[in-house]
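Of the protein chains in this complex, all but one are displayed in their positions.
Now for chain A:
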């Protein structure tokens, strides 16, 4: 009579999974990981509550009308004025310059990588762009202040040591890889059959790219543009280092300005006691910044859902 190998106590123990323990582990793991997932929600709630809490106490001291209509930004001086437009104009100026550099160049790089570059070269170009994307922004700030500004000064008379132009250009360079790699993903995903159909109708390569491939990838390209714009608006170190610390209303790119982010850095560097008015202002400015990027995100989300082309 053969012996069932599983009948000995030692071996059969292998076949006695502890079911109640398993269930406990299963439920425990699920609960713990779910908690981790909700940390992201808690982060959002934390950001919103922090900003609202301090912003409300700011508006208790300064009426919102002054915040929106005054034309000077001098919360750290004796004659306090709180015109957010001053900081906003600088942020818009540097971002506009950055966008003017990054969107066309980034999109052209995406087209080049996806449509023109041979596969072997593409394999090298993409990591090179990733290196550019990984350069810390403080390094770009160094580059803007000590390389680009002196270079621009050789042919732009009246360009000051701190200026929005050079900060904006370098800010643009720093977000080129973001535009390029996200747009390239979208363009590369357009099926080859669409291109072939266009060629069969007698279109040239450029006509195919401009009137078939790019429209097909539109939602992805726009999403990459919007993400880059919100990156440009929220970028801090390049504009703090290279654009200066002078709050100034207007759109002159040759003189020092102070962006919203640069103001937050300026106040944070000093010793600002919690609860003081200066402490409140950085949260009010942060709130403005957060609302702008949130609006851009919502627009992007809506746009992608509305215009996404799906291909089998």
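Things worth noting here:
One rule holds in what follows: contacts are C-beta pairs under 8 Å (C-beta built on N, C-alpha and C of every residue); 3 or more make two chains touch, one makes a residue touch a chain; residues count from 1.
By definition in this document, contacts and distances are computed from a predicted model.
From the set "Substrate-binding domain-containing protein", "Dimethylsulfoxide reductase subunit B", "RNA polymerase ECF family sigma subunit" or "Phosphate transport system permease protein PstA", the protein name that UniProt assigns to the chain left out of the figure is "Phosphate transport system permease protein PstA". When the full complex is taken into account, the listed residue touching the unshown chain is A:125, out of A:125, A:152, A:194 or A:254. From the options A:82, A:225 or A:283, the residue with contact to the chain not on display is A:283. Contact with the undisplayed chain is limited, among A:168, A:220 or A:234, to A:234. Remark: the omitted chain is touched by one listed residue; of A:62, A:99, A:113 or A:257 this is A:113. On the side of chain A, the interface with the absent chain consists of residues 17, 22, 25-26, 29-30, 32-34, 36-41, 43-44, 46-47, 50-51, 53-54, 104-106, 108-109, 111-113, 115-117, 125, 128-129, 131-132, 134-143, 145-147, 173, 176-177, 180, 204-207, 209-211, 227, 230-231, 233-237, 240-241, 261, 264-265, 268-269, 274, 282-283, 286, 289-290, 293-294, 296-297, 301, using the contact rule stated above.
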